[in-house]
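All protein chains but one are shown at their positions in the complex.
Chain IDs A and B follow the sequence of writing; residue 1 opens each chain.
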(Lines give C-alpha, C1' and ligand atoms only; values in the text may rest on other atoms or scores of the structure.)
Protein backbone atom coordinates (compact mmCIF):
# COMPACT_ATOMS: atom_id res chain seq x y z
CA UNK A 1 0.00 0.00 0.00
CA UNK A 2 2.95 2.30 0.71
CA UNK A 3 3.93 2.56 -2.96
CA UNK A 4 0.37 3.23 -4.00
CA UNK A 5 0.02 6.07 -1.48
CA UNK A 6 3.18 7.67 -2.75
CA UNK A 7 1.93 7.42 -6.32
CA UNK A 8 -1.42 8.91 -5.32
CA UNK A 9 0.21 12.13 -4.12
CA UNK A 10 2.52 12.26 -7.12
CA UNK A 11 -0.51 12.00 -9.39
CA UNK A 12 -2.16 14.97 -7.67
CA UNK A 13 0.98 17.08 -8.11
CA UNK A 14 1.24 16.09 -11.78
CA UNK A 15 -2.39 16.19 -12.91
CA UNK A 16 -3.59 19.23 -10.90
CA UNK A 17 -7.16 17.93 -10.94
CA UNK A 18 -10.04 20.36 -11.36
CA UNK A 19 -12.31 19.83 -8.35
CA UNK A 20 -15.81 21.22 -8.70
CA UNK A 21 -17.23 22.03 -5.27
CA UNK A 22 -20.84 22.63 -4.34
CA UNK A 23 -20.25 23.51 -0.74
CA UNK A 24 -21.17 25.63 2.25
CA UNK A 25 -20.32 29.29 2.78
CA UNK A 26 -18.72 28.68 6.21
CA UNK A 27 -15.59 26.79 5.23
CA UNK A 28 -15.49 27.31 1.46
CA UNK A 29 -12.35 29.45 1.54
CA UNK A 30 -10.45 26.76 3.45
CA UNK A 31 -11.74 24.09 1.06
CA UNK A 32 -10.48 26.06 -1.94
CA UNK A 33 -7.13 26.79 -0.30
CA UNK A 34 -6.50 23.22 0.82
CA UNK A 35 -7.32 21.98 -2.68
CA UNK A 36 -4.72 24.39 -4.06
CA UNK A 37 -2.24 23.54 -1.30
CA UNK A 38 -2.19 19.82 -2.12
CA UNK A 39 -1.90 20.53 -5.85
CA UNK A 40 -5.45 20.68 -7.23
CA UNK A 41 -7.48 23.40 -8.90
CA UNK A 42 -10.73 24.25 -7.10
CA UNK A 43 -13.81 25.72 -8.74
CA UNK A 44 -16.80 26.67 -6.61
CA UNK A 45 -20.06 27.10 -8.50
CA UNK A 46 -23.64 26.33 -7.55
CA UNK A 47 -25.94 28.11 -10.00
CA UNK A 48 -28.29 25.53 -11.44
CA UNK A 49 -27.76 26.98 -14.90
CA UNK A 50 -24.05 26.19 -14.92
CA UNK A 51 -23.32 23.21 -12.69
CA UNK A 52 -23.69 20.74 -15.54
CA UNK A 53 -21.05 22.60 -17.54
CA UNK A 54 -18.70 22.78 -14.56
CA UNK A 55 -19.15 19.17 -13.40
CA UNK A 56 -18.74 17.88 -16.94
CA UNK A 57 -15.19 19.15 -17.27
CA UNK A 58 -14.14 18.55 -13.64
CA UNK A 59 -11.94 15.65 -12.54
CA UNK A 60 -14.10 15.21 -9.44
CA UNK A 61 -17.17 16.74 -7.83
CA UNK A 62 -17.45 17.48 -4.10
CA UNK A 63 -20.97 17.80 -2.69
CA UNK A 64 -20.89 19.27 0.83
CA UNK A 65 -24.29 20.05 2.31
CA UNK A 66 -23.12 22.25 5.22
CA UNK A 67 -25.37 25.26 4.54
CA UNK A 68 -27.73 23.58 2.11
CA UNK A 69 -30.97 25.09 0.93
CA UNK A 70 -33.57 24.10 -1.63
CA UNK A 71 -31.79 25.94 -4.44
CA UNK A 72 -28.36 24.50 -3.77
CA UNK A 73 -29.59 20.92 -3.25
CA UNK A 74 -31.15 21.03 -6.72
CA UNK A 75 -27.77 22.15 -8.08
CA UNK A 76 -25.95 19.42 -6.14
CA UNK A 77 -28.14 16.74 -7.67
CA UNK A 78 -27.75 18.13 -11.16
CA UNK A 79 -23.97 18.36 -10.81
CA UNK A 80 -23.85 14.86 -9.36
CA UNK A 81 -25.82 13.46 -12.28
CA UNK A 82 -23.54 15.21 -14.77
CA UNK A 83 -20.52 13.72 -13.02
CA UNK A 84 -22.15 10.28 -13.01
CA UNK A 85 -22.76 10.60 -16.76
CA UNK A 86 -19.06 11.20 -17.33
CA UNK A 87 -17.83 8.59 -14.86
CA UNK A 88 -16.34 11.34 -12.72
CA UNK A 89 -16.03 10.55 -9.00
CA UNK A 90 -18.50 12.26 -6.67
CA UNK A 91 -17.50 12.76 -3.03
CA UNK A 92 -20.36 13.45 -0.63
CA UNK A 93 -20.06 15.14 2.77
CA UNK A 94 -23.41 14.86 4.58
CA UNK A 95 -22.59 17.66 7.06
CA UNK A 96 -24.87 17.63 10.07
CA UNK A 97 -27.19 14.95 8.78
CA UNK A 98 -29.38 13.81 11.65
CA UNK A 99 -29.71 17.35 13.00
CA UNK A 100 -32.91 18.31 11.15
CA UNK A 101 -35.66 16.56 9.25
CA UNK A 102 -34.93 18.68 6.16
CA UNK A 103 -31.24 17.81 6.24
CA UNK A 104 -32.06 14.12 6.59
CA UNK A 105 -34.45 14.19 3.66
CA UNK A 106 -32.05 16.10 1.45
CA UNK A 107 -29.14 13.77 2.24
CA UNK A 108 -31.24 10.74 1.34
CA UNK A 109 -32.49 12.46 -1.80
CA UNK A 110 -28.91 13.17 -2.89
CA UNK A 111 -27.95 9.54 -2.21
CA UNK A 112 -30.94 8.32 -4.20
CA UNK A 113 -30.32 10.54 -7.21
CA UNK A 114 -26.52 10.57 -7.34
CA UNK A 115 -24.10 7.65 -7.36
CA UNK A 116 -21.38 8.64 -4.91
CA UNK A 117 -17.87 7.23 -5.00
CA UNK A 118 -16.97 8.22 -1.47
CA UNK A 119 -18.98 9.42 1.53
CA UNK A 120 -17.05 11.10 4.34
CA UNK A 121 -18.55 12.09 7.66
CA UNK A 122 -18.20 11.82 11.41
CA UNK A 123 -19.61 8.87 13.33
CA UNK A 124 -23.02 10.49 13.83
CA UNK A 125 -23.41 11.41 10.20
CA UNK A 126 -22.32 8.03 8.88
CA UNK A 127 -24.52 6.29 11.40
CA UNK A 128 -27.54 8.23 10.23
CA UNK A 129 -26.96 7.33 6.59
CA UNK A 130 -26.45 3.66 7.39
CA UNK A 131 -29.04 3.16 10.13
CA UNK A 132 -31.40 6.05 9.29
CA UNK A 133 -31.34 6.86 12.96
CA UNK A 134 -30.53 10.32 14.26
CA UNK A 135 -28.59 11.37 17.33
CA UNK A 136 -26.76 14.32 15.76
CA UNK A 137 -26.93 17.65 17.57
CA UNK A 138 -25.61 20.49 15.46
CA UNK A 139 -22.72 19.40 13.28
CA UNK A 140 -20.55 17.60 15.82
CA UNK A 141 -20.58 13.98 16.90
CA UNK A 142 -23.46 13.29 19.25
CA UNK A 143 -22.40 12.04 22.65
CA UNK A 144 -24.59 8.97 22.08
CA UNK A 145 -22.31 8.12 19.16
CA UNK A 146 -18.93 8.36 20.83
CA UNK A 147 -18.81 4.69 21.75
CA UNK A 148 -20.30 3.00 18.72
CA UNK A 149 -18.42 0.30 16.82
CA UNK A 150 -17.19 2.42 13.93
CA UNK A 151 -15.28 -0.40 12.33
CA UNK A 152 -18.44 -2.41 11.77
CA UNK A 153 -20.37 0.72 10.87
CA UNK A 154 -18.13 1.73 7.99
CA UNK A 155 -17.76 -1.80 6.68
CA UNK A 156 -21.48 -2.54 6.72
CA UNK A 157 -22.15 1.03 5.58
CA UNK A 158 -19.92 0.65 2.55
CA UNK A 159 -21.79 -2.53 1.55
CA UNK A 160 -25.19 -1.01 2.13
CA UNK A 161 -24.44 2.35 0.49
CA UNK A 162 -22.42 0.77 -2.34
CA UNK A 163 -19.47 3.12 -2.09
CA UNK A 164 -16.39 3.86 -0.04
CA UNK A 165 -17.27 5.10 3.43
CA UNK A 166 -14.78 7.20 5.38
CA UNK A 167 -15.56 7.99 8.99
CA UNK A 168 -13.20 10.53 10.52
CA UNK A 169 -12.49 11.09 14.20
CA UNK A 170 -9.69 10.36 16.66
CA UNK A 171 -9.07 7.35 14.41
CA UNK A 172 -10.20 7.42 10.78
CA UNK A 173 -11.86 4.35 9.27
CA UNK A 174 -12.12 3.76 5.54
CA UNK A 175 -13.85 0.80 3.94
CA UNK A 176 -15.15 -0.28 0.58
CA UNK A 177 -17.06 -3.13 2.18
CA UNK A 178 -14.12 -5.51 1.88
CA UNK A 179 -10.94 -3.67 2.75
CA UNK A 180 -10.72 -1.68 5.95
CA UNK A 181 -8.02 0.84 6.76
CA UNK A 182 -7.59 2.58 10.12
CA UNK A 183 -5.55 5.77 10.23
CA UNK A 184 -4.00 6.89 13.48
CA UNK A 185 -2.44 10.16 12.32
CA UNK A 186 -4.13 13.34 13.45
CA UNK A 187 -4.39 15.66 16.42
CA UNK A 188 -7.20 16.50 18.85
CA UNK A 189 -6.77 20.19 18.06
CA UNK A 190 -8.21 19.58 14.57
CA UNK A 191 -11.67 19.29 16.12
CA UNK A 192 -11.43 22.85 17.47
CA UNK A 193 -11.20 24.39 13.99
CA UNK A 194 -14.35 24.63 11.92
CA UNK A 195 -14.15 22.89 8.59
CA UNK A 196 -11.44 20.33 9.16
CA UNK A 197 -14.01 17.71 8.15
CA UNK A 198 -14.90 19.70 5.03
CA UNK A 199 -11.21 20.08 4.25
CA UNK A 200 -10.78 16.29 4.50
CA UNK A 201 -13.57 15.91 1.98
CA UNK A 202 -11.94 18.41 -0.37
CA UNK A 203 -8.66 16.53 -0.08
CA UNK A 204 -10.47 13.29 -0.91
CA UNK A 205 -12.00 15.07 -3.91
CA UNK A 206 -8.59 16.26 -5.04
CA UNK A 207 -6.91 12.86 -4.68
CA UNK A 208 -9.86 11.12 -6.37
CA UNK A 209 -9.67 13.60 -9.24
CA UNK A 210 -6.11 12.48 -10.00
CA UNK A 211 -6.27 8.76 -9.27
CA UNK A 212 -8.19 5.79 -10.58
CA UNK A 213 -7.83 3.83 -7.33
CA UNK A 214 -10.45 5.70 -5.31
CA UNK A 215 -9.85 3.66 -2.17
CA UNK A 216 -6.16 4.48 -2.08
CA UNK A 217 -6.95 8.09 -2.94
CA UNK A 218 -9.29 8.34 0.05
CA UNK A 219 -6.70 6.82 2.39
CA UNK A 220 -3.98 9.12 1.06
CA UNK A 221 -6.24 12.16 1.61
CA UNK A 222 -6.99 11.28 5.23
CA UNK A 223 -3.36 10.46 5.93
CA UNK A 224 -2.43 13.86 4.49
CA UNK A 225 -4.88 15.65 6.74
CA UNK A 226 -3.83 13.64 9.79
CA UNK A 227 -0.18 14.42 9.25
CA UNK A 228 -0.89 18.08 8.58
CA UNK A 229 -2.77 18.15 11.88
CA UNK A 230 0.26 16.70 13.67
CA UNK A 231 2.81 18.92 11.95
CA UNK A 232 0.69 22.02 12.48
CA UNK A 233 0.54 21.22 16.17
CA UNK A 234 4.32 20.97 16.33
CA UNK A 235 4.87 24.24 14.48
CA UNK A 236 2.00 26.35 15.81
CA UNK A 237 -0.12 24.57 18.40
CA UNK A 238 1.34 26.58 21.26
CA UNK A 239 0.33 29.84 19.55
CA UNK A 240 -3.37 29.06 19.67
CA UNK A 241 -6.18 28.08 17.33
CA UNK A 242 -5.79 30.95 14.85
CA UNK A 243 -2.24 30.09 13.95
CA UNK A 244 -2.99 26.38 14.09
CA UNK A 245 -5.73 26.94 11.48
CA UNK A 246 -3.27 28.60 9.09
CA UNK A 247 -0.61 25.99 9.81
CA UNK A 248 -2.88 23.19 8.57
CA UNK A 249 -2.77 24.78 5.11
CA UNK A 250 0.99 25.36 5.50
CA UNK A 251 1.61 21.72 6.23
CA UNK A 252 -0.56 20.45 3.38
CA UNK A 253 1.35 22.72 1.01
CA UNK A 254 4.68 21.35 2.27
CA UNK A 255 3.69 17.68 2.30
CA UNK A 256 5.74 15.48 0.02
CA UNK A 257 5.50 11.78 -0.74
CA UNK A 258 8.56 10.92 1.34
CA UNK A 259 7.34 12.55 4.53
CA UNK A 260 3.82 11.24 3.91
CA UNK A 261 5.12 7.70 4.02
CA UNK A 262 7.77 8.04 6.70
CA UNK A 263 5.32 9.05 9.37
CA UNK A 264 2.09 7.46 8.20
CA UNK A 265 0.49 5.32 10.91
CA UNK A 266 -2.20 3.05 9.59
CA UNK A 267 -3.44 -0.50 9.75
CA UNK A 268 -5.14 -2.59 7.08
CA UNK A 269 -7.67 -5.35 7.78
CA UNK A 270 -8.85 -7.14 4.69
CA UNK A 271 -11.58 -9.75 4.73
CA UNK B 1 -18.98 40.97 39.59
CA UNK B 2 -15.49 39.45 39.37
CA UNK B 3 -16.61 36.06 40.66
CA UNK B 4 -19.55 36.01 38.32
CA UNK B 5 -17.37 36.74 35.30
CA UNK B 6 -15.03 33.92 36.23
CA UNK B 7 -17.98 31.56 36.59
CA UNK B 8 -19.38 32.68 33.23
CA UNK B 9 -16.25 31.52 31.39
CA UNK B 10 -16.06 28.32 33.39
CA UNK B 11 -19.65 27.57 32.39
CA UNK B 12 -18.79 27.98 28.70
CA UNK B 13 -15.85 25.59 29.01
CA UNK B 14 -18.00 23.04 30.86
CA UNK B 15 -21.27 23.23 28.94
CA UNK B 16 -19.92 23.72 25.38
CA UNK B 17 -23.12 25.43 24.32
CA UNK B 18 -24.56 24.79 20.87
CA UNK B 19 -24.85 28.20 19.19
CA UNK B 20 -27.12 28.33 16.16
CA UNK B 21 -26.05 31.14 13.84
CA UNK B 22 -28.04 32.73 11.05
CA UNK B 23 -25.33 35.02 9.81
CA UNK B 24 -23.60 36.66 6.88
CA UNK B 25 -21.23 35.00 4.42
CA UNK B 26 -18.44 37.57 4.96
CA UNK B 27 -17.36 36.74 8.50
CA UNK B 28 -19.08 33.41 9.10
CA UNK B 29 -15.86 31.43 9.26
CA UNK B 30 -14.46 33.70 11.96
CA UNK B 31 -17.75 33.50 13.87
CA UNK B 32 -17.63 29.71 13.84
CA UNK B 33 -13.96 29.62 14.82
CA UNK B 34 -14.29 32.11 17.68
CA UNK B 35 -17.26 30.14 19.03
CA UNK B 36 -15.09 27.01 19.02
CA UNK B 37 -12.11 28.88 20.43
CA UNK B 38 -13.95 30.06 23.55
CA UNK B 39 -15.45 26.60 24.09
CA UNK B 40 -18.79 26.53 22.27
CA UNK B 41 -20.13 24.46 19.40
CA UNK B 42 -21.27 26.51 16.39
CA UNK B 43 -23.87 25.43 13.87
CA UNK B 44 -24.61 27.61 10.87
CA UNK B 45 -27.90 26.89 9.10
CA UNK B 46 -30.40 29.17 7.37
CA UNK B 47 -32.70 27.02 5.26
CA UNK B 48 -36.25 27.88 6.26
CA UNK B 49 -37.14 24.19 6.31
CA UNK B 50 -34.67 23.42 9.08
CA UNK B 51 -34.09 26.47 11.25
CA UNK B 52 -36.87 25.52 13.67
CA UNK B 53 -35.22 22.14 14.28
CA UNK B 54 -31.80 23.73 14.77
CA UNK B 55 -32.93 26.60 16.99
CA UNK B 56 -35.04 24.26 19.14
CA UNK B 57 -32.04 22.25 20.30
CA UNK B 58 -29.56 25.14 20.46
CA UNK B 59 -28.45 26.79 23.70
CA UNK B 60 -28.61 30.20 22.02
CA UNK B 61 -29.44 31.69 18.63
CA UNK B 62 -27.38 34.41 16.95
CA UNK B 63 -29.13 36.51 14.29
CA UNK B 64 -26.64 38.60 12.32
CA UNK B 65 -28.08 40.46 9.35
CA UNK B 66 -24.78 41.35 7.60
CA UNK B 67 -25.66 40.01 4.15
CA UNK B 68 -29.38 39.62 4.68
CA UNK B 69 -31.86 38.93 1.92
CA UNK B 70 -35.56 38.17 1.82
CA UNK B 71 -34.99 34.42 2.13
CA UNK B 72 -32.63 34.61 5.09
CA UNK B 73 -34.67 37.20 7.00
CA UNK B 74 -37.66 34.84 6.89
CA UNK B 75 -35.40 32.12 8.34
CA UNK B 76 -34.07 34.47 11.01
CA UNK B 77 -37.57 35.27 12.19
CA UNK B 78 -38.61 31.62 12.23
CA UNK B 79 -35.50 30.62 14.16
CA UNK B 80 -36.02 33.48 16.58
CA UNK B 81 -39.60 32.44 17.24
CA UNK B 82 -38.51 28.85 17.84
CA UNK B 83 -35.91 30.06 20.33
CA UNK B 84 -38.48 32.29 22.03
CA UNK B 85 -40.78 29.31 22.36
CA UNK B 86 -38.09 27.38 24.19
CA UNK B 87 -36.89 30.28 26.31
CA UNK B 88 -33.54 30.18 24.51
CA UNK B 89 -31.64 33.48 24.37
CA UNK B 90 -31.58 35.27 21.02
CA UNK B 91 -28.71 37.64 20.29
CA UNK B 92 -29.29 40.14 17.50
CA UNK B 93 -26.59 41.95 15.51
CA UNK B 94 -28.25 44.61 13.31
CA UNK B 95 -25.21 44.95 11.00
CA UNK B 96 -25.32 48.11 8.93
CA UNK B 97 -28.81 49.14 9.99
CA UNK B 98 -29.38 52.71 8.86
CA UNK B 99 -27.51 52.13 5.60
CA UNK B 100 -30.51 51.18 3.47
CA UNK B 101 -34.27 51.37 3.70
CA UNK B 102 -34.55 47.60 3.27
CA UNK B 103 -32.08 46.95 6.06
CA UNK B 104 -33.94 49.31 8.34
CA UNK B 105 -37.27 47.66 7.63
CA UNK B 106 -35.90 44.17 8.11
CA UNK B 107 -34.22 45.07 11.42
CA UNK B 108 -37.45 46.51 12.75
CA UNK B 109 -39.39 43.49 11.49
CA UNK B 110 -37.01 41.14 13.30
CA UNK B 111 -37.34 43.19 16.49
CA UNK B 112 -41.12 43.13 16.19
CA UNK B 113 -41.40 39.40 15.59
CA UNK B 114 -38.60 38.10 17.82
CA UNK B 115 -37.95 38.78 21.49
CA UNK B 116 -34.22 39.41 21.69
CA UNK B 117 -32.19 38.93 24.86
CA UNK B 118 -29.24 41.01 23.72
CA UNK B 119 -28.69 43.46 20.87
CA UNK B 120 -25.08 44.29 19.98
CA UNK B 121 -24.06 46.96 17.52
CA UNK B 122 -21.89 50.00 16.99
CA UNK B 123 -23.09 53.47 17.97
CA UNK B 124 -24.75 54.15 14.60
CA UNK B 125 -26.60 50.86 14.57
CA UNK B 126 -27.81 51.14 18.16
CA UNK B 127 -28.81 54.74 17.59
CA UNK B 128 -30.94 53.76 14.62
CA UNK B 129 -32.78 51.11 16.58
CA UNK B 130 -33.40 53.42 19.50
CA UNK B 131 -34.09 56.70 17.69
CA UNK B 132 -35.17 55.32 14.30
CA UNK B 133 -32.85 57.87 12.80
CA UNK B 134 -30.20 56.92 10.25
CA UNK B 135 -26.71 58.26 9.80
CA UNK B 136 -25.02 54.95 8.98
CA UNK B 137 -22.88 54.81 5.85
CA UNK B 138 -21.88 51.28 4.95
CA UNK B 139 -21.30 49.12 8.02
CA UNK B 140 -19.02 51.39 10.04
CA UNK B 141 -19.89 54.09 12.55
CA UNK B 142 -21.08 57.24 10.81
CA UNK B 143 -18.95 60.27 11.54
CA UNK B 144 -22.10 62.02 12.77
CA UNK B 145 -22.29 59.39 15.50
CA UNK B 146 -18.77 59.58 16.87
CA UNK B 147 -19.62 62.09 19.55
CA UNK B 148 -23.02 60.96 20.75
CA UNK B 149 -23.68 60.20 24.41
CA UNK B 150 -23.47 56.42 24.22
CA UNK B 151 -24.01 55.93 27.92
CA UNK B 152 -27.47 57.47 27.78
CA UNK B 153 -28.16 55.79 24.44
CA UNK B 154 -27.62 52.23 25.69
CA UNK B 155 -29.42 52.83 28.98
CA UNK B 156 -32.48 54.40 27.35
CA UNK B 157 -32.18 51.92 24.49
CA UNK B 158 -32.29 48.96 26.85
CA UNK B 159 -35.45 50.32 28.46
CA UNK B 160 -37.11 51.10 25.16
CA UNK B 161 -36.12 47.87 23.42
CA UNK B 162 -36.71 45.73 26.50
CA UNK B 163 -33.45 43.84 26.37
CA UNK B 164 -29.76 44.16 27.07
CA UNK B 165 -28.09 46.62 24.73
CA UNK B 166 -24.36 46.36 24.07
CA UNK B 167 -22.71 49.14 22.09
CA UNK B 168 -19.12 48.37 21.13
CA UNK B 169 -16.41 50.82 20.17
CA UNK B 170 -13.29 52.29 21.75
CA UNK B 171 -15.21 51.80 25.02
CA UNK B 172 -17.95 49.17 25.22
CA UNK B 173 -21.22 50.02 27.00
CA UNK B 174 -23.61 47.37 28.23
CA UNK B 175 -26.93 48.10 29.92
CA UNK B 176 -30.12 46.32 30.82
CA UNK B 177 -31.82 49.64 31.53
CA UNK B 178 -30.70 49.66 35.14
CA UNK B 179 -27.14 48.44 35.38
CA UNK B 180 -24.50 49.98 33.15
CA UNK B 181 -21.04 48.52 32.56
CA UNK B 182 -18.26 50.23 30.63
CA UNK B 183 -15.41 48.09 29.33
CA UNK B 184 -12.08 49.68 28.55
CA UNK B 185 -10.25 46.63 27.24
CA UNK B 186 -9.66 46.49 23.50
CA UNK B 187 -7.38 47.82 20.82
CA UNK B 188 -7.87 50.25 17.93
CA UNK B 189 -6.51 47.63 15.50
CA UNK B 190 -9.69 45.58 16.01
CA UNK B 191 -11.57 48.05 13.84
CA UNK B 192 -9.28 47.30 10.88
CA UNK B 193 -10.35 43.64 10.70
CA UNK B 194 -13.71 42.82 9.19
CA UNK B 195 -16.02 40.94 11.50
CA UNK B 196 -14.70 41.83 14.92
CA UNK B 197 -18.18 43.13 15.71
CA UNK B 198 -19.73 39.90 14.42
CA UNK B 199 -17.23 37.93 16.49
CA UNK B 200 -18.25 39.88 19.60
CA UNK B 201 -21.84 38.90 18.90
CA UNK B 202 -20.89 35.24 18.50
CA UNK B 203 -19.02 35.39 21.80
CA UNK B 204 -22.09 36.89 23.46
CA UNK B 205 -24.13 34.07 21.95
CA UNK B 206 -21.72 31.49 23.30
CA UNK B 207 -21.59 32.95 26.82
CA UNK B 208 -25.38 33.37 26.87
CA UNK B 209 -25.81 29.75 25.79
CA UNK B 210 -23.97 28.59 28.91
CA UNK B 211 -25.18 31.08 31.51
CA UNK B 212 -28.49 32.11 33.03
CA UNK B 213 -27.25 35.59 33.93
CA UNK B 214 -27.39 37.12 30.45
CA UNK B 215 -26.07 40.49 31.58
CA UNK B 216 -22.94 39.00 33.08
CA UNK B 217 -22.58 36.74 30.05
CA UNK B 218 -22.63 39.76 27.74
CA UNK B 219 -20.05 41.60 29.84
CA UNK B 220 -17.80 38.53 29.96
CA UNK B 221 -18.01 38.17 26.17
CA UNK B 222 -17.00 41.77 25.49
CA UNK B 223 -14.22 41.60 28.08
CA UNK B 224 -12.96 38.45 26.35
CA UNK B 225 -12.89 40.16 22.97
CA UNK B 226 -11.28 43.28 24.37
CA UNK B 227 -8.53 41.31 26.03
CA UNK B 228 -7.97 39.18 22.96
CA UNK B 229 -7.59 42.40 20.97
CA UNK B 230 -4.94 43.61 23.40
CA UNK B 231 -3.08 40.33 23.61
CA UNK B 232 -3.16 39.88 19.84
CA UNK B 233 -1.63 43.31 19.44
CA UNK B 234 1.19 42.37 21.80
CA UNK B 235 1.90 39.08 20.07
CA UNK B 236 1.28 40.00 16.43
CA UNK B 237 0.37 43.64 15.91
CA UNK B 238 3.79 44.49 14.50
CA UNK B 239 3.41 41.81 11.82
CA UNK B 240 0.38 43.44 10.24
CA UNK B 241 -3.36 42.93 9.93
CA UNK B 242 -3.25 39.37 8.56
CA UNK B 243 -1.42 37.96 11.53
CA UNK B 244 -3.37 40.15 13.93
CA UNK B 245 -6.57 38.62 12.57
CA UNK B 246 -5.36 35.10 13.32
CA UNK B 247 -4.01 36.15 16.70
CA UNK B 248 -7.47 37.25 17.84
CA UNK B 249 -8.60 33.63 17.56
CA UNK B 250 -5.34 32.48 19.20
CA UNK B 251 -5.92 34.68 22.21
CA UNK B 252 -9.56 33.69 22.62
CA UNK B 253 -8.48 30.06 22.59
CA UNK B 254 -5.87 30.71 25.27
CA UNK B 255 -8.05 32.87 27.52
CA UNK B 256 -8.58 31.47 30.99
CA UNK B 257 -10.61 32.76 33.91
CA UNK B 258 -7.55 33.92 35.83
CA UNK B 259 -6.13 36.07 33.05
CA UNK B 260 -9.62 37.32 32.16
CA UNK B 261 -9.95 38.77 35.64
CA UNK B 262 -6.41 39.94 36.26
CA UNK B 263 -6.44 42.35 33.35
CA UNK B 264 -10.10 43.22 33.00
CA UNK B 265 -10.70 46.96 33.03
CA UNK B 266 -14.31 47.89 33.56
CA UNK B 267 -16.55 50.15 35.53
CA UNK B 268 -20.06 49.59 36.82
CA UNK B 269 -22.67 52.31 37.30
CA UNK B 270 -25.89 51.08 38.77
CA UNK B 271 -28.96 53.26 39.18
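By definition in this document, a residue touches a chain if its C-beta (ideal position, glycine included) is under 8 Å from a C-beta of that chain, and two chains touch if they have at least 3 such contacts.
Computed from a predicted model, the values in this text were never measured in an experiment.
Colleague: Where the complex has a chain not shown, which of A:5, A:32 or A:90 is the residue touching it?
Modeller: A:32
Colleague: Would you indicate which residue among A:1, A:15 or A:45 is in contact with the undisplayed chain?
Modeller: With A:1, A:15 or A:45 as choices, the missing chain is touched by A:45.
Colleague: Which is it among B:55, B:68 or B:123 that touches the chain not included here?
Modeller: B:68
Colleague: Which residue from B:14, B:152 or B:192 sits in contact with the chain not drawn here?
Modeller: Of the candidates B:14, B:152 or B:192, B:192 is in touch with the missing chain.
Colleague: Using the document's contact rule, name the residues of subunit A that touch the chain not shown here.
Modeller: Listed in rising order, the touching residues are 18, 20, 25, 28-29, 32-33, 36-37, 41-50, 53-54, 57-58, 71, 235, 245-254.
Colleague: Tell me which stretches of subunit B touch the chain missing from the display.
Modeller: Per the touch rule, subunit B residues meeting the hidden chain are 24-27, 29-30, 66-70, 96, 99-103, 137-140, 192-195, 239-243, 245-246.
The rule we apply is simple: only the chains that are shown with their structure count from here on.
Colleague: With chain centres taken as the means of their Cα atoms, state the distance from subunit A to subunit B in Å.
Modeller: The separation of the two C-alpha centroids amounts to 33 Å.
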